[in-house]
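Here you go, one structure.
The other protein chains are all here in position, but one chain of the complex has been omitted.
For clarity, chains are labelled A, B, C and D in written order, and residue numbers in each chain start from 1.
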Amino acid sequence: MAKPKKRKLLSKLRPRKQSKFDKKMGKAPGTITYMGKREGKPSVVNIMEYNNDDLNITSPGDIETIVAHRDPPMTSWIDIIGISDEQFIEQVGKRFGLNSLVMEDTVNPHQRPKIDEYEEYIFGVFKMLYIDDDTNELVYEHVALILLENCVLVFQELEDDVFAGVRSRVRNKSGRIRSRGADYLFFALLDAIVDNYFVILEFLNDKIETLEELVYQNPTQEIAHEIQDLKKQVLKVRRWISPVRELVGRLIDSENPLITKDTKVFLRDVLDHSLEINESLQIYREMSMSLMEMYMSNMSNKMNEVMKVLTIMASIFIPLTFIAGIYGMNFDHMPELHWEHGYPMVWGIMIVLFIGMMIYFKRKNWL
Amino acid sequence: MAKPKKRKLLSKLRPRKQSKFDKKMGKAPGTITYMGKREGKPSVVNIMEYNNDDLNITSPGDIETIVAHRDPPMTSWIDIIGISDEQFIEQVGKRFGLNSLVMEDTVNPHQRPKIDEYEEYIFGVFKMLYIDDDTNELVYEHVALILLENCVLVFQELEDDVFAGVRSRVRNKSGRIRSRGADYLFFALLDAIVDNYFVILEFLNDKIETLEELVYQNPTQEIAHEIQDLKKQVLKVRRWISPVRELVGRLIDSENPLITKDTKVFLRDVLDHSLEINESLQIYREMSMSLMEMYMSNMSNKMNEVMKVLTIMASIFIPLTFIAGIYGMNFDHMPELHWEHGYPMVWGIMIVLFIGMMIYFKRKNWL
Amino acid sequence: MAKPKKRKLLSKLRPRKQSKFDKKMGKAPGTITYMGKREGKPSVVNIMEYNNDDLNITSPGDIETIVAHRDPPMTSWIDIIGISDEQFIEQVGKRFGLNSLVMEDTVNPHQRPKIDEYEEYIFGVFKMLYIDDDTNELVYEHVALILLENCVLVFQELEDDVFAGVRSRVRNKSGRIRSRGADYLFFALLDAIVDNYFVILEFLNDKIETLEELVYQNPTQEIAHEIQDLKKQVLKVRRWISPVRELVGRLIDSENPLITKDTKVFLRDVLDHSLEINESLQIYREMSMSLMEMYMSNMSNKMNEVMKVLTIMASIFIPLTFIAGIYGMNFDHMPELHWEHGYPMVWGIMIVLFIGMMIYFKRKNWL
Amino acid sequence: MAKPKKRKLLSKLRPRKQSKFDKKMGKAPGTITYMGKREGKPSVVNIMEYNNDDLNITSPGDIETIVAHRDPPMTSWIDIIGISDEQFIEQVGKRFGLNSLVMEDTVNPHQRPKIDEYEEYIFGVFKMLYIDDDTNELVYEHVALILLENCVLVFQELEDDVFAGVRSRVRNKSGRIRSRGADYLFFALLDAIVDNYFVILEFLNDKIETLEELVYQNPTQEIAHEIQDLKKQVLKVRRWISPVRELVGRLIDSENPLITKDTKVFLRDVLDHSLEINESLQIYREMSMSLMEMYMSNMSNKMNEVMKVLTIMASIFIPLTFIAGIYGMNFDHMPELHWEHGYPMVWGIMIVLFIGMMIYFKRKNWL
Partner (left out) sequence: MAKPKKRKLLSKLRPRKQSKFDKKMGKAPGTITYMGKREGKPSVVNIMEYNNDDLNITSPGDIETIVAHRDPPMTSWIDIIGISDEQFIEQVGKRFGLNSLVMEDTVNPHQRPKIDEYEEYIFGVFKMLYIDDDTNELVYEHVALILLENCVLVFQELEDDVFAGVRSRVRNKSGRIRSRGADYLFFALLDAIVDNYFVILEFLNDKIETLEELVYQNPTQEIAHEIQDLKKQVLKVRRWISPVRELVGRLIDSENPLITKDTKVFLRDVLDHSLEINESLQIYREMSMSLMEMYMSNMSNKMNEVMKVLTIMASIFIPLTFIAGIYGMNFDHMPELHWEHGYPMVWGIMIVLFIGMMIYFKRKNWL
């Protein structure tokens, strides 16, 4: 009977024939292939061009207008939403003079976070993490930032509001963003992404606290599953977030002229935040392991309690039943049976035994 | 029935809509927003101005008098208690020529410990840790130290007595504090903070020893929870304390002219203490894991004991009851029932069985 | 009885007399001895000679023709399939001026991945990993790449299709492969190997997900074995894959003139992929440990459930049986036996007891 | 009932009001306060002054005579036993020109091992570890070594015989000690301390081996406690011993003119021993964790055995008792009861059942 099960098990363990890498396998490096799931929508382009005095907001549709912002008189922020239109993205890349490997990573949502410095630009890939309101699961979105001399190119998988704060600061001239160059904008966007990670940390923190409470109250198997889920989420979040620290650190240490010394002071602040995030993730990891341990210890406690009830019931009533059994025997010659007070005497013995057992268990602290 | 439970569980796991980061999110970096819980109190400023001969203690209320101590003829220690008055803090920062990022970290009690060197000043953020006498829980307080050329600015969330020793040394001219400059004062304050950590270590050490004893005596579920709490406390304390070592190490290695070579010898002492603290925390971590292990092993022992009682009782009395059952049968033809000594013979058999079982269990070391 | 078992156990633990290293032991270093299992087949040589304009594909049999491609006017890719013909391999090595240690590693399928730089060539050993379709097990194949000035020598244990994509790109002039030199070809082959690792990752990922589901449904001992197998596979894969990251990193940092600066940009991409692979393997490792933990917790849960059934059945029926035993005694004077409603009263007591127990277990959440 | 227990638990967990740091807290750094427990004894001073030809041994009582040995014509070893006389120690420190921080560490028995280099001297703090013969516990003693140009100052908490070997080598002119300078003496003392650690390692090793044997024989809860004790001892020993390696390593690398190149060769030997000690401690740590694991597995085994006995007894006799119960029923119409061979038949059925069960359990390998 075990055999066919095994075979079924094995068949389940066979790899799927259709791989998410199939699209990519065997193609030349630098081939621009969108590998995400959100296909089909055309890209939308929003451009903010600003200096301390002026601000132009446009949404051009044709590529020529976009490319015109490559070397603008003002600082320009070119925001491209939707990266599934491979040809369009390739065109933009070519016209902005970007390496094809850069463009390949731009449209690959599975790319791990990285910052690569080229002679004329700095290229960064990051993940934005959200909690889906419906499923309560973590979802992540791929973002690519390219810092050129007077211009920041942003590629986003989805339109979202993480950059809304930066946008309104540009609009309202709040803070120093309007008076500084493209490198400060690059920093501001990076800062917005990293700040957003704190929401995820808080989500994880809340989850840990809730699970902790639940484990203390009533450790069910569901909670064990939730703890394992939590562990997996912490692992995944760590994977997407933790490289940021090293990347930003390297950017600060680099001599790249695209980033001014003033902006580096601000990048140090981002570095600081990523350090803090990494430390928190490390703590969450240890806490989720602690949770599992607590769960196991509570399970063990419950088992102990179950066993105690069984042992007490059995230890008390099995000997009593034995005594009753004795006087249920049908021997011709059983003098006790004929004693006038035989029956109450047996009751007496049984009660004494019962009380003795109770005292014994009380002393053992089992009651 | 499991389904609605699951839903309830999930709803508990949903993130709270109100986040402690809401206040901050989307604002420009360098925006000075107090993010702690102790709002509303106006800041109190105490200034000690001293050299080897003189000592002036004042508590000015207006900002001009405070700023006058920026470049004093003597060494001055400006102690600002209460950091929730954002405007006041911002004013102080501006007048002392401090970076807005510095001021942002100054009023952020969630900021992790750090030391940042600027051209004209050194900025440090630390945590002071206390044990709340009522709840017996760890609380931490945020402290920012800024070393300028002849002046140390201190921002404290709460008035407390960690610096009382330093203050009285200044007052009483004890030690060398009065004859040395602002950098020595900076060191003395840092030293006071780090020395204070030893109290926390002792608290954790006592807790470990008490729990160890309790685990040996009677491992209840409550103790398991206390052990888990301990683990969390060690994690948290480590988070706030452990960066200090690296920070002080870097400060000693830096070439900053604000810190004299003489003072570096003393900073080495602080470094030494932080090393010792980190080692202790590492040991506490391993010991708390050991405690949990011991707890589990004691639980397992107790279960074993419960099972032994059950097994002994059941193994002895179930066979005896079976024998009694035999002679309780009502067959017409059961010769033993009619034997004259049938009844005592059965008793004999049962007693022999009983003694045999007892010897068996004795040999197995179960009794 | 334990003794002979022990001896049997020990005899099983004795090392086999025939070792896979016997062939090698005691020979001089640099001795070219094929140590794999796929012996006996003669080597097949395929040569692709190309530049941007021309492409020649040949399969020469004699060594002179092969050696003629050592310093060709065009870029040449010499692919040698089958490495068990030691004499042939040794000849090739000598004629191409390769160190005997290089040739020793070339024919040793147990060699761990490495990249060694010599003055005139760069030598790399890698593993290609496959999933055997029949046994569903991991198999690995040994590949050696040697980059000379205008030529790449490839030694493969088996003919396989990992390089098929590169081959077709050369044939079809797709991408930039035809317009670049031997170092780009070297990169392209390395890239093909590393890309292939993603298939293995996906296989492992699928296995983890399937096992996770199975552990949740019904944790049998078979699944525990599968989890342990998974752990071993992750360990083995990590062993063969993880060194690649460091090797490629060192190659990028080296000043070797054989690799142009242009190609280094592409190697950075390979480095990036190996980083990602290593991170994934780390995560898989933690997840497989989590799986085992989950398995143990589910086992514990099941045990708890079994114990509860036993405890409930025994706790309810043992006392009831005792009561029945009481009134099965044969005392002459048992007044209850003669009461008219004695029998229904006993039933009443028993039903009350039964209901009481049910309520008790319900309250304890055991039902 | 759980509440008051909790409160009691919490009250036990409250920190003691009297802290070992109270003495120190708030005092200026560099204040010389003895923090150990061995107070009240006056310091004893033994001086050995030697060169290759002569040897003077004195025990001066007044400080002037001691200080006269600061710059002696010969090499002098000043051994000060007893460090609780703060004023005396402070005087010595001042007269020898030592930093007050050095003197503070000298009298602080909680100071972790360290080596600090000053311009005119090298200061080292180490721990000597002993096994108390009565309690079989580890005790440690604080030792400070100060290397000046021609003189080594030693501060010992207790008089002990670790340095006896060095003393007799000086006395007997054995080895090269008499022909070399103060730095060789410094090395010889350090070497004596480190050699002494091997005795501790052996003690730990013996303990591990004894516990291993005991765990295999009969795993009682006491042994679990001993294992936990062992783990704590390894942790503590590691704490006191492991820094030595790094400290000696740094001393070898330093350019300090107080230590000649010849002596560095010998220090390398000390470094080597500390490396070996650290490795052993690492192994002991893993072995003590292994012991705990073995203990748990043996506990689990014992539980299994207990359960098997219960299961076998219950599975055999409960069904037999049921059969006996059947024929103990009092129905008017039970034909079997009146069969002539009813009783032996029932015995037959029961014996068959018994044998069947025995075979079943035998097959399951439970007997």
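For this structure, a couple of remarks:
In this text, a contact is a pair of C-beta atoms (placed from the backbone, for glycine too) under 8 Å apart; a residue touches a chain by one contact, two chains touch by 3 or more.
In this text, all values refer to a predicted model and were calculated from it rather than measured experimentally.
Within the whole complex, touches from the chain that is not shown fall on C, D.
Among D:Asp79, D:Glu104, D:Glu157 or D:Asp191, only D:Asp191 touches the chain that is left out of the view.
Considering the full assembly, D:Ala164 is the residue among D:Ile57, D:Ala164 or D:Ile355 that touches the omitted chain. When the full complex is taken into account, the listed residue touching the unshown chain is D:Lys207, out of D:His69, D:Lys127 or D:Lys207. Residues of chain D in touch with the missing chain: 131, 136, 164-165, 168-169, 174-177, 188, 191-192, 195, 198-199, 202-203, 206-207, 210-211, 214, 216, 220, 222-223, 226, 265-266, 268-269, 272, 275-276, 279, 283, 286-287, 290, 293-294, 296-298, 300-301, 303-304, 307-308, 310-311, 314-315, 318-319, 321-322, 325-326, 328-334, 365-366. For chain C, the residues touching the absent chain in the complete assembly are 2, 5-6, 9-10, 12-16, 19-21, 24-31, 99, 101, 112, 114, 116, 218, 221, 224-225, 228, 231-232, 235-236, 239, 292, 295-296, 299-300, 302-303, 306-307, 309-310, 313-314, 317-318, 320-321, 324-325, 327-330, 334, 336-338, 340-343, 346.
Note that in this section only the chains that are shown with their structure count from here on.
Superposition on CA atoms relates chain B and chain C by a rotation of 145 degrees, given as a multiple of 5. Interface of chain A with chain B: the two copies contact each other largely through different residue positions, with under half of all numbers used appearing on both sides.
Averaging Cα coordinates per chain places chain C and chain D 41 Å apart.
Inter-chain centre distance (chain B to chain D, centres taken as mean C-alpha positions): 25 Å. Annotation for chain D: residues 328 touch two or more other chains. If you draw each protein chain as a dot and join the dots that touch, you get a simple line with two loose ends. Which chains touch which is summed up as A-B, A-C, B-D.
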